[in-house]
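A single structure is presented below for examination.
Note that one protein chain of the assembly has been removed; the remaining protein chains are unaltered in position.
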Amino acid sequence: MSAPATARETVLGRIRDALALAPAQDVTVPRAYRTGRTLPDDQRLALLIDRLVDYKAHVHTCTADGTAATVAAVLHDRAARRIGVPAGLDRAWLAEYDGEIQEDTAELPAPRLDALDGVVTASAVSCAETGTIFLDGSQDQGRRALSLVPDLHVCVVDLSTVVTGVPEAVARLTPSRPTTLISGPSATSDIELERVEGVHGPRTLDVVIRTDA
Amino acid sequence: MRIGLFATCLGDTLFPDAVKATAVLLARLGHEVVFPPEQTCCGQMHVNTGYQREPVPLVRGFAEQFGDAAIDAVVMPSGSCAGSVRHQHEIIAERYGDRALRAAVTTVKAKTYELSEFLVDVLGVTDVGAHFPHRVTYHPTCHSLRMLRVGDKPLRLLRAVDGIDLVELPEADSCCGFGGTFAVKNAATSSAMLHDKVGHITGTGADICTAGDSSCLMHIGGGLTRIKAGTRTLHLAQILAATRTAPYAPTEAVR
Partner (left out) sequence: MSRTFLGMPATPPRAPYGEGNLRGDAAFPRAAEGELRNEQLRRNLGRATHTIRAKRLAVTGELPDWEQLRDAGSALKTDTMNRLPELLEELERKVTERGGTVHWARDGVEANAIVARLIEATGSDEVIKVKSMATQEIGLNEHLESRGITPYETDLAELIVQLAHDKPSHILVPAIHRNRDEIRQIFLKEIPGVDPSLDAVPAHLAAAARAYLREKFMTTKVAVSGANFGVAETGTLSVVESEGNGRMCLTLPETLITVMGIEKVIPRYQDLEVFLQLLPRSSTGERMNPYTSMWTGVTPGDGPQEFHLVLLDNGRTAALADKVGRAALHCIRCSACLNVCPVYERAGGHAYGSTYPGPIGAVLTPQLAGMHAAKDDPNSSLPYASSLCGACFDACPVKIDIPSLLVELRHQKTEQSGTTPEKLAMKAAAGVMKRPKLYTAAQKAAGLGRVLGGRDGTISHLPPPFSGWSDSRDTPAPPRQSFRAWLASDEGAATLQGAADEGARQRAAAHDDPEEQR
């Protein structure tokens, strides 16, 4: 018997030996936890807002008609004069914004993103129970660096994309897409295990929920 | 019922009053208490210290002494010894025993109980007719709480005691630091745990700290007398055994 040639063969061989020495125990995965939950619009909305606010996100609600006004008001309140947007963002959302708009490209270096006051993106899915927004890199959400480097993230969430729990949210994702889960602004619990908002990711998260979209 | 009383080696040798109280209580409740005379030790200290070959005769002895079908239930005033019988004897029998031992261990395990769970679950009583006019705080021992899951059964028994002033123990479910040979092998860490436990106990102003395990009470009691605290320890069985006609009277040295 010749010695295995590669680390790959060695490690896989060790695993098979280990499983021969201590054979597998039969197991069926019980999935008795809650899945496929649904809640009426008003309850999903209330739950999401409660959870977002609890983790120090700022929440604004509007109708689809009011998107441009709401986004403009948020950016104005945050004194965001230069913002970045993904190439596929619905520009109608910025119709009332009077600052400078930088459309993102893959070539734009990170320090240029760092010079922006904020970023406006859409979102893929949200989970009400945990207050989590999922970005999946679609055209209206952009590459991951765009929603990360600027210190302000204004994220538009359509109520129709808000689901109740984590299983419902995971079921809506496309695994191959680079996916980022965001629950509030960046935070740390590293000092005496007390949560402090604001470290490397955007220190301010404004969520604009469109209740009829 | 015909109840086989397991005294535990610690109870038999060092804390007989807790075992006497258990026997008295069960007799008062109308049950026949038998004491298989060849019983000694469940082997828990061996297993918990890493020795599994040595206790094989102890495991076999327990199964033989209490396996008798004429014994309806095996009761002991100890959560950790009951835990050993229920969770460790099978491991020992599986590894170092024969088929007969494995079968015997399974049989006896099914009818083995710690005192409070026997009273509440099997006999269905919480008021055992006790009278104990003292301020008492209860420490749930780790093995009764997390290995046997006795939950609030001891507290339900205590709440039904006539005249008792039961006070809550802060951070009650924290370990007192005993852990058998842990208290010897890691004495400094154990002492730090004991220090906090004793502080919580004395803070309640209780006359008595009770629990379902003489081992943990020995540890806590040793810490209490060392600081000359006014609180003393007493096994749960001794409170439940006390009545108006036969009140609790300390016979052993203060522990």
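Going by the order they are written in, the chains are A and B; count residues from 1 in each one.
To be clear about the criterion, a contact is a pair of C-beta atoms (placed from the backbone, for glycine too) under 8 Å apart; a residue touches a chain by one contact, two chains touch by 3 or more.
Note that the structure is a prediction, hence the values are computed from the model and not measured.
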Note: the excluded chain touches shown chains A, B
Among the options B:V33, B:A103, B:V122 or B:V167, which residue touches the chain absent from this view?
-> B:V33
Absent-chain interface as seen on chain A, which is shown | 1, 6-8, 10-12, 14-25, 27-35, 51, 55, 106, 109-111, 114, 127, 129-132, 137, 143-145, 148-149, 166-167, 170-171, 173, 175-202
Positions on chain B contacted by the hidden chain, ascending = 7, 9, 11-17, 19-20, 23-25, 27-30, 33, 35, 37-41, 43, 45-52, 54-55, 57-58, 61, 87-88, 127, 129, 142-143, 145-147, 162, 173-175, 177-195, 218-219, 221-223, 225-226, 241, 243, 245-246, 252-255
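Following the convention adopted for this analysis, only the chains that are shown with their structure count from here on.
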Between chain A and chain B, what is the separation of their C-alpha centroids in Å?
-> 53
